[in-house]
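Pasting a structure below so you can have a look.
Here the complex is missing one protein chain, while the rest keep their positions.
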Amino acid sequence: MPLVEVDDLSVSFKQYTKGFKHKEVKVIHNLSFSINAGEIVAVVGSSGSGKSLLAHAILGILPRNANVSGTIHYDGKELTPSLQEKLRGKELAFVPQSVNFLNPLMEVEKQVRGALKGKDSFKTQKEIFEKYNLSTDVEKLYPFQLSGGMARRILVSTAVINKAKFIIADEPTPGLDQTVVKEALSSFKAFADNGTAVMFITHDIQSALSVADKIAVFYAGTTVEVAPVEDFTGSGERLRHPYSKALWRALPQNEFRPIPGSQPKGDELPRGCLFAPRCDMTTTECLEHLPEKRVLRNGMVRCIHAT
Amino acid sequence: MSSMMKMVKFSIQPFISLNGRQRSFMTLVIVSLLLLCVILGGLVLSNERIATDLGNRNLGPSLAHPFGTDWLGRDMLTRTLKGLTLSIGVGLTAAAASVTIALILGMLAATMGKVVDSIISWLVDLFLSVPHLVMLMLISFALGGGIKGVVIGLALTHWPSLTRVIRAEVMQLRSAEYVEVSKRLGKSRWFIGRKHLFPHVAPQLMVGLFLLFPHAILHEAAITFIGMGLSPHQPAIGIILSESMRYLSTEMWWLAIFPGLSLLLVVRSFDIIGEHLRSRLDPHRAHD
């Protein structure tokens, strides 16, 4: 049984247009996702494809005006708002993109110890800081005094000390040079080896491939494909969905050739397959219904033409 | 275990037939209508109703005189409406002047360098350290009281807190990337101030206006009540209340209760408008 299972999740927002009219903007729809203990699943896709919102939905930190439907299960239990609140920051850890998620008015060592009590907490915290190359003077710093790399290591050590079972890392690597990226990725690997499930959100396919077991490709608010990392090879012939193939081929180390067009917006989604307007395999059937997800070659795909 | 799993759909969408904006709009319409009635009433009701009519002295509330009459036989409803109208006029003028001062000083403090900033910050601290009412009495007294004294006094005492808000807001915006880009595109300071900075502080100004206003009215009523504001010949609400105080012990309860409640209602109305504007104009709640 998967540790986290998201089924048929939809999230929409009400947005005001002119005057008093409002429209529904669908940011996530019919989304399914699952992750097992000890597994690293990378979620890739362009900005606006709903990657971060999925993370926020699982953690229960969506804005209050969000309209949510569908189910999320954690360890066999339904993940209700009260359960989310209980687990968040403990079993469910979040490594966000920015330092803004740390409490700006508290020394980092206190935040890392957080929920732990008793004498042991000091010892554990010191050990973990040592393990992550955080010197003793870092302990007394406040978040604004940290560099980006340090802040990330602190967030990671918070997850360690709380013995997180599920870690969501939101874009932890962009703009970092190779050594820092490697360091961040290897810490996720270490988590997974200890049985933690890691959901790794990124738009950077390269770093996703170097660490993940599976890759979930998002497009316009839904999962179009889930594939084992081995399938990202050659010119993408083993990939299932035309969008994943296009993503792969557009990499500078591959063909660097983009497909034309852009991702549809949440208030003007096409009726049928979301990718149909940009796809060269489109048939009339594609334009009529959203393709059902189906299992294909040890992965999942939402395309009627995929083989 | 899995058989006990319940698949419950969760959906947080209560049934509302109006969206947030429509609800705000309805509230604003109702509140504005109420205020309009007060002002129109104050302007339209004839002065005859507040002429001395010794035959109808000290009457309790009745159909002919819903708020009763006073010791000179004047209709209390008319007096109250006229008093409130005058107060709204005074309050609105003073609040608008205060907001203008706050806008100018706030923008200057944030954009004209350290010296100007420290002078303005010092002024803000100075004005905030003295209680409003004391400052207001001093200024009003120095200017010889009357409507002019009160309006100027109110305008000069209500700007500091809003100035602080605007200064902080502009300080933060000044280093925004889009402002820096605008400079490199060759745009003038005036363009940046008008097009980039002002749209961000405009909502604060609107909200500021409506939140300062009830303050101004209450302070006007307060200094008039203690005899240092408008002259006793003006039909001001503060005058009515202070006169009525003398009759409180004579069981003529209507003299103070109705004008007092009306003042409260008007102040609350402006408060409600201000709160709704604040929540509607706050960018973080644009989707709500």
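A and B label the chains in the order they appear, each numbered from 1.
Rule of thumb we're sticking to: a residue touches a chain if its C-beta (ideal position, glycine included) is under 8 Å from a C-beta of that chain, and two chains touch if they have at least 3 such contacts.
Methods note: contacts and distances are computed from a predicted model.
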Could you check which of "Protein-arginine kinase activator protein McsA", "Pyruvate dehydrogenase E1 component subunit beta", "Peptide/nickel transport system ATP-binding protein" or "Probable succinyl-CoA:3-ketoacid coenzyme A transferase subunit B" matches the UniProt name for the chain that's left out?
"Peptide/nickel transport system ATP-binding protein"
Sort through B:Gly113, B:Pro131, B:Gly146 or B:Pro199 and give me the one touching the missing partner chain.
B:Pro199
Contacts of chain A with the missing chain: which residues?
15, 44-48, 147-149, 171, 174-180, 203, 205, 246-248, 250-253, 256-260, 262-263, 265, 267
Just checking the interface: what residues of chain B touch the absent partner chain?
176-178, 180-182, 184-187, 195-196, 199-200, 283, 286
